[in-house]
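Coming up: chain A.
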Amino acid sequence: MLVKVFERPKSMFPVTTHYCPGCGHGIIHRLLAEVIDELGIIERVAGIAPVGCSVLIYNYINCDMYEAAHGRAPAIATGCKRVHPDLIVFTYQGDGDLASIGTAEIIHAAARGENITVLFVNNAIYGMTGGQMAPTTIIGQKTTTSPNGRAPGREGYPVRVAEMLATLEGAAYIARVAVHKPKYIIAAKKALRKAFETQINGLGFSLVEFLSQCPTNWGMSPQKAVDWVEEKMIPCYPLGEFKTPETKKTVEEA
Partner candidate 1 sequence: MGEKVLISGNEAIAEAAVQAGCRFFFGYPITPQNKIPEYMSKRLPQVGGCFVQAESEIAAIYMVFGAAGAGARVMTSSSSPGISLKMEGISYIAGAELPCVIVNVMRGGPGLGGILPSQSDYFQATKGGGHGDYRLLVLAPSTVQEAVDLIMDAFDLADKYRNPVMVLADGYIGQMMEPVEFKKSPPPELPPKNWAITGAKGRPRNLIKTLYLNPVELEKHNLKLQQKYLEMAKNEVRVENYMTEDAEIIIAAYGTTARITKTAIKILREKGINAGLVRPITLFPFPYSTFKEIAEKVDNILVVEMNMGQMLEDVKIGVCGRAEIHFYGRTGGMVPSYDEIAVQAEKIVKEEAI
Partner candidate 2 sequence: MSPFYEDVIIAGFGGQGILFIGKLLAYAVMKEGRNVTWIPSYGPEMRGGTANCTVVVSDEEIGSPVITNPRSLIIMNNPSLEAFEPRLKTGGLLVVNTSLVTLQPKRTDVNIVKVPANEIAIEVGNDKVANMVMLGAYIAKTKIVVKENILEALKKVLGKEKEELFELNKIAFEKGIEIGNM
C-alpha cells in the first residue's frame, strides 16, 4: 500500500508562489497552512495580509482575508476580532511593515493584549521595493539606501521586536525562530502552533518573529543566504521564547 507522507496542506491553494528562489516566505506560508490544518480551524480563520512581498499571501492561503495598508494590519485585526471574538485572527507582516511604518499599531495591539496572532517576517531588508534599509537591517549590512553599510552613527541601530514586545503585559506569547535549516523549521512550526493555541485559549497577544532569507536583495545565492542567517542574523537576533503564557505576569500578579 502506498502512503502519502508529504502533501500540500489543505489550506493552501494549488498554485506556485511568486517568491524568489531561496526566499523564506514560501516556507513560512507552508508552516502557517500546516498549523491551520492541524488545528482544524480553517473555517474560522481570518487573515490580514501586509504591504510588501507577502501582500499576495491571500493567493496562497485559502481563508477569509483582508489586505491591509502598510503597517496597519494589527488595527484591522483588532476591528475584526472585536466583532468576531470567535474567529482566529492572524496578521502576516514584514519588517518594514511591522517594525517601521506600523510600529505604533503593533505595540498597542500587544499592549491591549489583543487576542490575535502575528507572524512577523524579519529578513532585514525591504524586499518588494528593491532592497532598501529596514528597521531590522543589521550593523554593517549594505542596502540600496545604506550603500556603505548600516553605521550606527548614521543609520542608527536595528530594532529587536520580540524583545521589545515581550516587555508588555498584554503580550502572552513571543518567540523568535528561523527557517533556513530543517531543524529550525521544525522549531518554528512548534512556536507558531503555540502562538495560535495561545489565541484559541484566549490568553492574549501572540507573535512569532521569523528570521527569513532574502537572497535576491541581499545579493547572494540561496546557499550563501542560509549561511548569512546563521552567521550574521542569529547573533543579532537570538532565537527562543521571550514570553510564554506560563511566564506572563500581569501588573497585578507581579
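The set was built so that all candidates are chains of the complex that A comes from, given by their letters.
A few remarks follow.
Criterion: a contact is a pair of C-beta atoms (placed from the backbone, for glycine too) under 8 Å apart; a residue touches a chain by one contact, two chains touch by 3 or more; residues count from 1.
What you see is a predicted model; the values in this text were computed from it and never measured.
Chain A shares a touch in this complex with candidate 1, selected from 1 or 2. Contact residues of chain A toward candidate 1 in the complex are 42-46, 48-49, 55, 58, 62-69, 72, 74-84, 87, 104-105, 107-108, 112.
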